[in-house]
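Next up is a structure, given as structure tokens.
A protein chain is absent from this complex, but the other protein chains hold their places.
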Amino acid sequence: MRAPDDSPKARIGDVLLSVEEVSLAFGGVKAISGVSFDIRQGEIRAIIGPNGAGKTSMLNVINGFYHPQQGRITFKGQTRSRMRPYEAATGGIARTFQNVALFRGMSALDNIMAGRTLKMNVNFFWQLFRHGPAVREEVEHRRFVEEIIDFLKIQDIRRTPVGRLPYGLQKRVELGRALAMQPELLLLDEPMAGMNLEEKEDMSRFILDVNEYYGTTIALIEHDMGVVMDLSDRVVVLDHGEKIADGTPDEVKRNQAVIDAYLGVAH
Amino acid sequence: MANNAARADTFPKLLVRNAVEFAARPAMRHKDLGIWQSWSWSETLDIVRAYAVGLSRLGLKRGDTVAIVGSNRPKLYWSILAAQTLGAVPVPVYADAVADELAFVLKHADVRFAAVEDQEQVDKIQSVLERLPNLEWMFYDEPRGLRDYDHARLRSMDDVIADGRKALAADATLGAWLDSEIAATKGSDPSIILYTSGTTGTSKGVVLSGERSIAAATDTVNFDHLDENDVALAYLPLAWVGDHYLNFAQGMVAGFCTACPENAETAMADLREIGPTFYFAPPRTLEALLTRVMIRMEDASPLKRRIFHYFIGVARQYGERILNGQSVPLKGRILYGLGNLLVYGPLKNVLGFSRVRTAYTAGEAIGPDLFAFYRSIGLNLKQLYGQTEAFLYVTCQPDGAIYSDTVGPAAPHVDIKIADNGEVLFKSPGMFTGYFRDDDKTAEVMTPDGYVKTGDAGFFDDKTGQLKIIDRAKDVGKLKDGTLFAPKYIENKLKFFPNIREVVAYGDGRDFVTVMLNIDLTAVGSWAERNNVAYASYQELAGHPLVYDMLEKNVAEVNRSLAQDKMMAGAQVKRFLVLHKELDADDGELTRTQKVRRGFVAERYAPLITALYDGSSEADISTQVTFEDGRKGVISARVKIRDMKVEPVAAAMEKAA
Partner (left out) sequence: MNILYAIFIDPFVQMGTAPDLLVQTLWDGLVAGVLYALIALGFVLIFKASGVFNFAQGIMVVFAALTLVGLHEKGVPAYIALAITVAVMFGLAVGVERLMLRPLVNQPDIILFMATFGLTYFLIGLGELVFGGNPKVMIATELGLPKGTIDVNMFGGFVSLQKIDIAATVIASVMVATLAVFFQKTRVGRALRAVADSHKAALSVGISLEQIWVIVWFAAGVVALATGIMWGARSEVSFALQIIALKALPVLILGGFTSIPGAIVGGLIIGIGEKLGEFYWGPLLGSGIESWLAYFIALLFLLYRPQGLFGEKIIERI
């Protein structure tokens, strides 16, 4: 039973990241036009819209892979006109990809350990000789990673090269790697793509647990409306690179522009 | 080396002895967060004492029942010991029981306390809470997900143990009180209640006493020469009598180490890592292991395949004789030694059997080929036969007298009689004291002179002097023309084929015998892959005509084998079908120990059985199924039926087609 006074909104805090008037174009093609929205600490923010709406491009801008021609990104109080991947990562932004970007030759365990890269501080030479602080640090990191493996229930594949895993498990490993970075903001690009009902339920559970247990803010791109309605606190709707709605799932569901562009008949 | 455990007549007293005699040796191991954690006997005693004190402070008293729900975890085993320390009675329940089953047991046993593994079990119990007004406390091992739960009646085991430790440290007399509680535990009192899975009817609670359990375990520990250096992997359900006997009881008596795997999926890998010296697996598991090996072999390079098959042939020729200690020509020994280096050794290593000195299998008949295979590669596999009411062992095979089609002579100090109707009766040192709160059923199952009716039909084989089990006594029936119909006998013969996972045979009171088959998805799936047969679901594969062809050949072979025996020739299979879905314990079609519930299945699939006997070539069936998360759904299919040729027999018992 939930403790009686656990109100869902209690955990949502101030604005963690905001994008203002961001525009992105490739050659002549405008991917994003003047989009602004914010993400609050502790919430689950969904970014939805038809294909080609600019959702992945938006994540790439937040993450630093793409540099917008116009606009600003403010993360943890610091405003930049362009983010760089290294800054995003060190700042606490972790990312999963639509097509799963894992280190295919490595095992699931090694992949998730790679996520700890930024947290590894010990000097190069200690590592070379596997002595003292290096060993201690490695044990700490391994422990952390094992907790994640336990959390995601992937103990039985920890030594399997990820290239051999089915898609659903690969996505879980990728989520594990992102979690290993101990991110403040987790960007998930279609985490449920290609999954069957049972896998989707598992993944939804994991996403909710990550948000509740670790307190991570989550921004996710998702097509499955059921998932979006269940999981997210607020929703941003993009269409042809522009923002057409922004609000709670219920508000967005009833928004006429959204229905016309994306949802079709109101659910 | 005979064991002196019998001086202690309850498990808590045994624990105290172990903490002294084997203090630093590992008692329990558990793979957690990727590494093997270990607890010695003295550490175990400390934890159990603290746990018991903590429990008593929450109100647990002598004679109370405590439910234990979960898979093999150290804290759950310690919960059993802690309860026993206070003279309370643990009542284990299967971890994968659905809420209804759980509610039944907890209510019947009238539990006030429940020790559970994780959030899943807590949720299950909470969903039926209104049926359990007497349940006061729930303790959990794994805290994940339970942080926000209302803890008025919920506590983590760690907290209970910590509380007990503090109390013990603060109050010196508590320790002495605990010692006196332990001393006050009586061997004749109930030490545990194991609910049987009930192939027929509802579950009954088998009550076992400490002194009997320890006596029986001592006998078998001596029989198999187990001692404190042995290691066993506890991967079969904690609530099953086998686990309580083989791992818990024997472990306590001999002082060996019980290892708990990380979870069900990693169990095979953990087996390899731990390298147990004592191993038990039901025939099903052994078959699955072999199938996996064979499948991998099919994918290996031609050279490796040739080497493998050649040396397996060598093993078949000499292996068992070497294992039995019989004489073998020198050439044979050399070849076998080479084979051990190249094939058997690595094979056993991969399966985790390298250090196994004694392995048992039981629960159902095992295919002679399968049995011989494992023995031939050097695994000392033996059979035992028993039931929960006997606290497992009724018969077991001694080293040197091992046959695939018998279950062994009587176990040490066990007395076996065969009733007139062929039913096997026994009296054993470990036998139960009765069914919990069910004297009627207890009386039903005992004979006037104190023997327990097993419900199985069997006889002692003249050649070997060992017991042979034919079938459940009440299942042995007759066809309309009087031919003996032992369904298990036919089913087992069919199940020996790797492609067939489960079989249900019908024929009692009918004109002829028919069977319903389940394919083995691993084996048939692999065949499909190699032969480019496409399928989108289990149902599609099960209904595929090529699959039917394959199985028809298997059935034909069984018919031929039945035709050899005058008694059985008339019971050949006339028609068969392949079920569109696997028989599943969650749907009530199998028991939790994977035995078929014949009556229930007959009801559920009545339309198919009607079709089998009215000559139809196909039939429609809709069955309700329960998914793993408890939701219900419906699966429908049109199932095809095939006719079989019946082999002729010399005697005039031929049936017209």
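In order of appearance the chains are A and B, and numbering begins at 1 in each one.
To be clear about the criterion, a contact is a pair of C-beta atoms (placed from the backbone, for glycine too) under 8 Å apart; a residue touches a chain by one contact, two chains touch by 3 or more.
Note that the coordinates shown come from a computational prediction; the quantities given were computed from them, not determined experimentally.
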Chains in view touching the one left out: A
Touch criterion as defined above, residue of A:G34, A:P50 or A:P161 at the omitted chain: A:P161
Candidate in contact with the missing chain, chosen from A:F37, A:F97, A:F144 or A:F206: A:F97
Contacting the left-out chain in the complete assembly, out of A:R158, A:R177, A:K200 or A:R234: A:R177
Those residues of chain A which, in the complete complex, touch the missing chain: 63, 65, 85-86, 89-90, 94-95, 97, 101-106, 110, 113-115, 117-118, 120, 122, 124, 127-128, 130, 161, 163-167, 177-178, 181
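Methods note: only the chains that are shown with their structure count from here on.
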Cα-centroid distance, chain A relative to chain B, in whole angstrom: 44
Chain A residues within the chain B interface of the complex: 1-4, 6, 142-143, 146-147, 149-151, 153, 155-156, 158, 201, 209, 213
Complex contact set, residues of chain B against chain A: 33-35, 126, 144-145, 147-150, 262-263, 265-266, 269, 629
